[in-house]
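A single protein chain has been removed from this complex, and every other one stays in its place.
== chain A ==
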Amino acid sequence: MTPEKLTYMANQIATAFARRPEDEAVAAIAEHIDAFWGPGMRAELLALAEAGAPELSPRVARAAHLIRRPQAA
């Protein structure tokens, strides 16, 4: 998946939880991504977050710390 598409999808999730308080929203984003994204997509997202990709919403960037680390396939 292209980084643009991955970023777009992660930010869409952040938008859906936008009205929640900061900590709650961050946890909800991480929980949603853990539940529905396979390890490959999570790894790509974590790499983006680690590289400080500027397009990633700040809450997704924070959620990255909570997202389950994918094990090597």
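Basically, a contact is a pair of C-beta atoms (placed from the backbone, for glycine too) under 8 Å apart; a residue touches a chain by one contact, two chains touch by 3 or more; residues count from 1.
In this section, contacts and distances are computed from a predicted model.
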Just go with whichever of "Metallophosphoesterase", "Formate dehydrogenase subunit alpha", "RNA polymerase subunit sigma-24" or "N-acetylglucosamine transport system substrate-binding protein" UniProt uses as the name of the absent chain.
-> "Formate dehydrogenase subunit alpha"
Pick out which of A:9, A:27, A:53 or A:66 touches the chain that's been left out of the picture.
-> A:9
Where chain A meets the left-out chain, the residues are 1, 5, 9, 12-13, 15-16, 18-19, 32, 34-41, 70-71, 73
